[in-house]
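The complex appears here minus one protein chain, its other protein chains still in place.
Here the chain labels run A and B in written order, and each chain numbers its own residues starting at 1.
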Amino acid sequence: MNKALSLLAIILFAGAVHAADSERTFITPPGADPKVAPPYSSGVLVKGTFYVSGTLGVDPATGKVPADAEAEVHLVMDSVKQTLERAGLTMADLVSVTIYCTDLDLYDKFNAIYRSYFQDHYPSRAFIGVAKLVRGARFEIAGVAVKPSKSR
Amino acid sequence: MNKALSLLAIILFAGAVHAADSERTFITPPGADPKVAPPYSSGVLVKGTFYVSGTLGVDPATGKVPADAEAEVHLVMDSVKQTLERAGLTMADLVSVTIYCTDLDLYDKFNAIYRSYFQDHYPSRAFIGVAKLVRGARFEIAGVAVKPSKSR
Partner (left out) sequence: MNKALSLLAIILFAGAVHAADSERTFITPPGADPKVAPPYSSGVLVKGTFYVSGTLGVDPATGKVPADAEAEVHLVMDSVKQTLERAGLTMADLVSVTIYCTDLDLYDKFNAIYRSYFQDHYPSRAFIGVAKLVRGARFEIAGVAVKPSKSR
């Protein structure tokens, strides 16, 4: 009984994984006040396919994009990874990634860090130079992951 | 016989939903002359996943993007909604949305209207500041929806 209550408390605290029905699970932004939550899910898992929102590299301490570009890349990749993990997935499950970037001169620096998040295989990828991103970000990364039918 | 012919007439008139085969349905732009139709479907439904084309907020009366930005947001969201409905889906079936926007200063205004099109859950989302859109649009919205296996 206590165990069940504790489990319930953990689920309520995490608060951010909603199984809308048997087919769809919505991952909401961590720490967001549901009353003023932004109008998107961090990711949606439906029938084994997980759609990851465009993700920014925001420093949790300041709530801002860091001055250093490489720090930003680590933050955005870590955030994508965490969103996947909250849905029970890993970076290895990513099959498609779109990188929106405001400064293509950062291409090589980005790639060096990006590589470190993958092992055997890379997802398909588009790398797009855009005009501007929310919160002055240099990078926004969206993706699609597919849950393996059984553990690999 | 008459009934069958009437049904056929309705199908021909709607004209814009083509079941290419048992797995794929193509939704063509409404009102488009097939002889000079643009080279895209408004949406493609395949094995339960519906890919919605990048959609603009064009005023049907003028064929143009309206001067007022908020009117444009309503037009583009209504158009996405209509495309979904033509495939037998609803806004609640959207799992991923990409918003391309030429003016990020419109972010808050956009969100206020965007929220009104959803109820319990929001799709995953990317919001991207782009250089320019076709027809001088401020917004272009693409998405992916998944048909529920059974009615919710």
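Convention: a residue touches a chain if its C-beta (ideal position, glycine included) is under 8 Å from a C-beta of that chain, and two chains touch if they have at least 3 such contacts.
Since the model is a prediction, treat every value here as computed from it, not as a measurement.
**Q** Please pick, from B:Ser41, B:Ser79 or B:Ser124, the residue that touches the omitted chain in the full complex.
**A** B:Ser41
**Q** Quickly run down the residues of chain A that touch the omitted chain.
**A** 48-49, 95-98, 102, 104, 107, 111, 114-115, 118, 120-131, 144, 146, 148-149, 152
**Q** Over the whole complex, note the residues of chain B touching the chain we left out.
**A** 18, 20-21, 23-24, 26, 38-44, 46-47, 49, 51-54, 98, 100, 130-134, 140, 142, 144
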